[in-house]
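Note that this complex is displayed minus one protein chain, with the remaining chains in position.
Residue numbering begins at 1 within each chain, and the chains themselves are lettered A, B and C in the order written.
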């Protein structure tokens, strides 16, 4: 059996989620190659070594440049903070590696564009971890929209609200500084709903009109030395125009009390509607105007083997996928795309669109006007 | 026992809802006066007479001017189509009657302002039927916000979406013409959510940025003579800024597949959040960030006797209020306000604000810019 | 217009609910006669007079025997505690009045049978207030079952759990004594779910196997003089066999923490299922096995004008009925049945079945065996 050797940078939350997915993917899916955990990098060598042992990586390093250059590594997987994505990705591309990176791709559109150009020139494959689009119920939503079952779309409503920074005593980390994170909620979780908007509708956002707000202006420094300003948005909202006439709106927040995995959307069409909430990730609500009079209502579809990518996890409906299962699907796509030399989605070019949308919303917030994307 | 004699104009959906409320109110609430169904007007005399008998009105007429002038009538209740509100209300005010009118108050801000001026000059009481603010669960939401239990508000999200005009074969009626309805969805159902936004937050909307769309451009004429253009919006959305820094957004539609009574809102504060959906009108979801770690979540509060105006309907929680019960509460407020000479909310002045907000959203849609209210 | 003159006994929770319904019914429905609030009885004359004024009764009395004998009264409506039902009903029947009584009909099957015999011999109409079967969504459930849309029924699951006696400090009242209430939870709320079981399925329960428990053995006396034993059940459950092979089970409780109006049922058939919860009384969940593969799920039907008795309250779906609206439908049935001389459901005979089922469950609890009904 073929193998695809992974060099993973980062041992945090996302690094672990990727590791789980690499380990599980070939027992879930029939893959054209087996992902092999080859090399794991962390700034702290002991951490890298300990995690490598636990996660099944053959080797560990505290030097991500060594990882990128390692001749055994086929794919460089970047799970480091946002501000490191560009440098790491460019180095990996320069070394001829395929690149699998977490979102948002870059701190700015300019950076993202530079990364796209480099990857496309080098001809390497790229994939960015907008994992929520891989959830079975969301793939089903896309399928229903594309099938025309709910008619022509007339409205898109999306949000990705969480409350991980609601507590004003929570100190600064890289998320709250522009130099390390770029945008705030809009970049971190808002990037998901912007990507999702285009994925679900199959349409391009052409104009935005947005607002950003920092709710908690000052936070304690992580080192205990007093307070410092939060440099990016805690919440944002925008109205959207799409290229085929569709309108919509999105919200995003990191201080929205009560929302834990608050990605949700409503797709309204001329013949029906779809409602989804990621906190109930294995359910999709479907309304069809054509159903019999007196029997119309939202039907709760439980993800099941009839729906995209579910059957590999369970032959029985309603058994439920979890967060990490989305990453397993993502890894399946990564492996298949690379081995079979097929386009990956969303690649760097697609992910750069998200950066472009974020910047347009920020520009609109400044100007108080609609902005072309 | 004192009485308050009602002259009701209109025998449609809203006329009937008002009649039910007048008949039931004094067995539900302890009222300072008994509302008496005195005179009922409809353009068709037979209809007026038949409905008067059924609904307990002492007399009937096909002449609303006679009703307005009738010396026995204390309150003129206007349940006629929007375009008639102004003329009827001005006549009633001129006759020194108190006026209870359905929403939206007027076709335009100018008309609304004229009505406000007349009423205030005449010193009559006015009340406009934004009945959803009287639902027990929504009054509770207002109470929780005002108490500070969810902290300072940082975001308001509201929608009032229905799908009563989703079918493109449905012919024109007065709702679809500017001369008879004014704004479309924005005026008809959107007026509720705009009023609700200020009611719930206790804040004033100072700026709006909006979009309107007519989805079904042409509809059959009611008389069968071919097609004619729809003259107002099928759906609209807007971002909002409030006077104390709060931001938010609203949506409204009459073509939103699946939504029947789709008024819903989310109030997000620095210490908690409230979520409500009128389709489950006796439930309020409350999240408090201060709840114990590991025990935080949205609590479903079923309306009960501890909550505003519920106990009059039932001494036991969870038994459920219905649509018409909101009108009974509204009638209670009408009677108490008039008899005890206390301010009514929302009166014409307050309702004129809603016309002002609607116009500002329409202006913004034209200019593509934020508009001051 | 014809009238039907009501003599109402009792001014508590249920008396008020009946009064609201009498006042509102003819503005909601087209009735063949107008229910007229003629005479109101309460043991306290001042209360009777005050409530009569508020509720629109022409006269008041503190003597229920005078009410029963009053020549102006067409219908005697009994909203007094359970232990008074028999004496009042027999007196009313003896006076040739139609009788409308609250549930449970009697303290025992023997008493109920005596009441049935008297009413049938006298040829008066009787109706018992099992109001939950009149809710639009529940009538729809019955309609769907009867239509065969969910196939042949194979399982019935019902419960009516509340928590109104959960607090052990709550003192005795007539509910907790056998002489005044008969059975406890089983009689008070369990009677609803037993009646509902036969209403929904259209089948007769032929065998039961049950258990009763008193959870809070002692409660304070109402007069403050120490503690006394609770004399009937706080919770009960039973398995059921129906005459056409269907099996099922029910639960009932007055100490079920969290349940406020906890009547709920699941009807499972060979081709589908229905799920309902009275706390969301305007929703019915419908599953049809025949729906398309991958599109099967429970559909949330919001009560609307296509469903039984909804249109009289609102022409628009999803607007929601409330608890008191059920009583308005019940009054419509009372008036129509009496004026048009048609059978009423559930009459005393039907209500006596519920007493019979309650006793069978109590017998089974004693014997530890299945009991024929």
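The rule is simple: a contact is a pair of C-beta atoms (placed from the backbone, for glycine too) under 8 Å apart; a residue touches a chain by one contact, two chains touch by 3 or more.
No experiment lies behind these values; they were computed from the predicted model shown.
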The one of C:2, C:155 or C:342 in touch with the missing chain is C:155
Touch assignment to the omitted chain, from A:16, A:103, A:307 or A:332, lands on A:16
By the document's definition of touch, the residue of A:104, A:158, A:317 or A:337 touching the omitted chain is A:317
Across the whole complex, the chain not displayed is touched by chain C residues 150-151, 154-155, 157, 161, 163, 166-168, 209, 211, 213, 215, 235, 237-239, 241, 247-249, 251, 253, 255-259, 268-273, 275, 287, 289, 296-298, 368-370
The missing chain sits against chain A at residues 1, 13, 16-17, 19-20, 23-24, 26-28, 30-31, 34, 53-56, 162, 164, 259-262, 278-283, 302, 304, 313-325
Residue list for chain B contacting the dropped chain reads 140, 286, 291, 293-302, 304, 306-307
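Going forward, only the chains that are shown with their structure count from here on.
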Distance between the CA centroids of chain B and chain C (whole Å) is 34
When centres are defined as mean Cα positions, the distance from chain A to chain B in whole Å is 41
Residue ranges of chain C touching at least 2 other chains are 302, 304
